[in-house]
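Note that one protein chain is taken out, while the other chains of the complex remain in position.
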Amino acid sequence: MDFKTKTGTSSKNDIQVYGFNLTEDLVGNITLADMAFLGAKHRKPTENESKMLNALLVAICEHGFTPSSISTRLTYLGAPEAVQASIASGLLGAGTVYLGAMENVAELLQTTYQKHGDNKDTCEMAATVLKEQNEAGLQIPGFGHPVHKPKDPRTTKLFEIAGDLGFYGKHSKLLTEIHRQFCVLKGKTITLNAVGAIGAIMADMDMDYRIVKSFAVASRAVGLVAHVVEEIETGRKEGAGQQIFDYVESHTNYEVIDR
Amino acid sequence: MDFKTKTGTSSKNDIQVYGFNLTEDLVGNITLADMAFLGAKHRKPTENESKMLNALLVAICEHGFTPSSISTRLTYLGAPEAVQASIASGLLGAGTVYLGAMENVAELLQTTYQKHGDNKDTCEMAATVLKEQNEAGLQIPGFGHPVHKPKDPRTTKLFEIAGDLGFYGKHSKLLTEIHRQFCVLKGKTITLNAVGAIGAIMADMDMDYRIVKSFAVASRAVGLVAHVVEEIETGRKEGAGQQIFDYVESHTNYEVIDR
Amino acid sequence: MDFKTKTGTSSKNDIQVYGFNLTEDLVGNITLADMAFLGAKHRKPTENESKMLNALLVAICEHGFTPSSISTRLTYLGAPEAVQASIASGLLGAGTVYLGAMENVAELLQTTYQKHGDNKDTCEMAATVLKEQNEAGLQIPGFGHPVHKPKDPRTTKLFEIAGDLGFYGKHSKLLTEIHRQFCVLKGKTITLNAVGAIGAIMADMDMDYRIVKSFAVASRAVGLVAHVVEEIETGRKEGAGQQIFDYVESHTNYEVIDR
Partner (left out) sequence: MDFKTKTGTSSKNDIQVYGFNLTEDLVGNITLADMAFLGAKHRKPTENESKMLNALLVAICEHGFTPSSISTRLTYLGAPEAVQASIASGLLGAGTVYLGAMENVAELLQTTYQKHGDNKDTCEMAATVLKEQNEAGLQIPGFGHPVHKPKDPRTTKLFEIAGDLGFYGKHSKLLTEIHRQFCVLKGKTITLNAVGAIGAIMADMDMDYRIVKSFAVASRAVGLVAHVVEEIETGRKEGAGQQIFDYVESHTNYEVIDR
């Protein structure tokens, strides 16, 4: 055999996914989000892990109009026959600017514990992180929000659920303490945003920081379904895609280059 | 206001999604798949609807190596910094060939009832569909499978769950009867595939056929996470993406055009 | 050998592309557009073919703000590190609505000659096409334009160049005659648009209708470079992507669903 995978395979009478029989073990027993967990950890989530993951992914699934969802709608205008292309178009903006912080927070927290071990107290560790980031000229990811000030309601809710389900662990605690000290240093309350909270909780769920962003991308794909649906429901002319384009077209000043 | 949407909006202290408060009503209460349902039907699913939808989406989420998942892995080779592009690349193949049948089945069943009403018995209706499709030179979508013969284990399982949860309705019954008559006509058992079953069950969940494929695309996005994860875990050189490319490169005959 | 291709291959000292030595025969001798021609026809274009193809692709390369170019800019906002994703996002809208007509025109003209032969005169053939399309309830592709009425300046120019270079052949003549009769039937002048003219000229260049749209997609990719460049030049805050999104965000009415 030339190639190998643990993901899945099919034979005449059954389908295997990560060592499970798809129809006997998974279909009807687990949620869609659990399939992503299965891909990441190669085991089924516990009930609490499933609840936590679904909560995290629900929290970042829908944001109304965003650059991504507008892109999905504009793409739908030109290619209504290919909804997969509309959804893909919206996913393509899920890069460093909006979602990168999720990965960066998980990375910062995980590498901090790898580097300094588990024995320092959280307060001292947080001070170290702030000092190291400052010396390196780096910002702390996961802080600040243009709308939700001084609190992001998703952060509050997700940390609360994490506490109830047993995932408010050392990474979440460290981020909370970094945030507390950061606000003292700044002399004002800066938002600890949802993307930061999710990065910390995923670290506490023992998800490698390198795969954290993939979960967010999958959640976005689910959220973009609603935008395709709304374009279909409103019809082409009344749809937001066409309306936004019409507005831009009729309110653009073409700057002539003088030659 | 120039534009409008029902999808969602944010204010300083909360986020609204389809009339629900995101953190109070949805996060922690519903699953990721339910967010797609909310987008499609503008209400929360009932418990049975949520179970059914999760079962359908779990059933088509992961297939091991497919043209789509290989495309995701090949894209990851060139752009590991942009996992959203890898996942989008894999989604782009979710077109008419593999997933189109899901939409086509839902369309055939829904338009049949729109055209002929609900009063004919299923047996007569199925015969009409077969006759009409035959006269129009069209195939029946949702039949046949290269591997799962004569039964697709997902079809059996999904119809069983649909029966338990109350979604084995008139559309599923009609497809089952069309299938029965079709096999009699052909003189052999042709597979009623999972994509066909899902199209019928989604029709019985009262999903408009035009949005059925979007759900499948979202499910695929979740499934592709596992392929990105496996590429990260194996590392570049040992990853299936690189191995497949290396094999192709060393086993390709360049056909020189004689001039 | 398991796989084969005529496209190209590399060895230690040279690169072969469709039977040509890349560095000796192609680099410095042909234009970028000629590479697409080479891919399509497996030979270098003549000087006139190269001029014609470049003219066609220049004509549809840039349109200022379009749903596609706005999508590219919105994607850039979220993923400036991945310009390939921005450009891909803009390409994804190149579907049936805007560019489909190019393929449809070429198909209509090529299949008409395949079906009816070359012996009928153009006037009679055009009448046949109008009659057949009408009976089938189909529109004639390539007619109408929201801005350029009653003439599309690109159509005039491209047919003029095609005449000069020897590509105003039977397909272009037939489309012109169909257009003339169509306007008589309608009692007013409907625009013969650029996409229609390009479909006809490509048919006269002996390009199979199935590959016509690929050329347009490649041209669009070149055009989208300018939109990425302008986003980089203006900087994030002043860029059209951010400005458009900010306008949409602040002018959207969230329609609350009453429960």
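In this document, chain identifiers A, B and C correspond to the written order of the chains, with residue numbering beginning at 1 in each.
By our rule, a residue touches a chain if its C-beta (ideal position, glycine included) is under 8 Å from a C-beta of that chain, and two chains touch if they have at least 3 such contacts.
Nothing here was measured: the structure is a model prediction, and the numbers come from that model.
In terms of the touch definition stated at the top, the absent chain reaches A, B, C within the entire complex.
Touching the chain that is not shown, out of C:L74, C:V129 or C:V228: C:V228 (per the contact rule at the top). Check C:T176, C:S219 or C:T252 against the missing chain and you find that the one touching it is C:S219. Screening B:N13, B:T96 or B:N134 against the full complex identifies B:T96 as the residue touching the chain left out. Annotation for chain B: contacts to the undisplayed chain at residues 64-68, 70-71, 74-82, 85-86, 88-89, 92-99, 241, 244-245, 247-249, 252, 254.
One chain of the complex is left out; on chain A, the residues touching it are 1-6, 8-9, 16, 18-19, 42, 79, 81-82, 84-85, 88, 92, 248, 251-259.
By the touch definition given at the top, chain C reaches the unshown chain through residues 2-15, 17-18, 22-24, 26-28, 30-36, 38-40, 51, 54-55, 57-59, 61-65, 69, 82-85, 87-89, 91-95, 99, 147-149, 151, 153-154, 156-158, 161, 208, 210-211, 213-215, 217-219, 221-230, 232, 240, 243-244, 247.
Keep this in mind: only the chains that are shown with their structure count from here on.
Shared residue numbers account for over half of those found at the interface formed by chain A and chain B, and the copies are therefore classed as meeting with the same residues. Ranked by distance of CA centroids from chain C, the top chain is A. For the pair chain B and chain C, the distance between mean C-alpha positions equals 31 Å. Rounded to a whole number, the gap between the C-alpha centres of chain A and chain B is 23 angstrom.
Of all residues in chain C, those touching 2 or more other chains are 79, 81-82, 85, 88, 92, 248, 252, 254, listed in ascending order.
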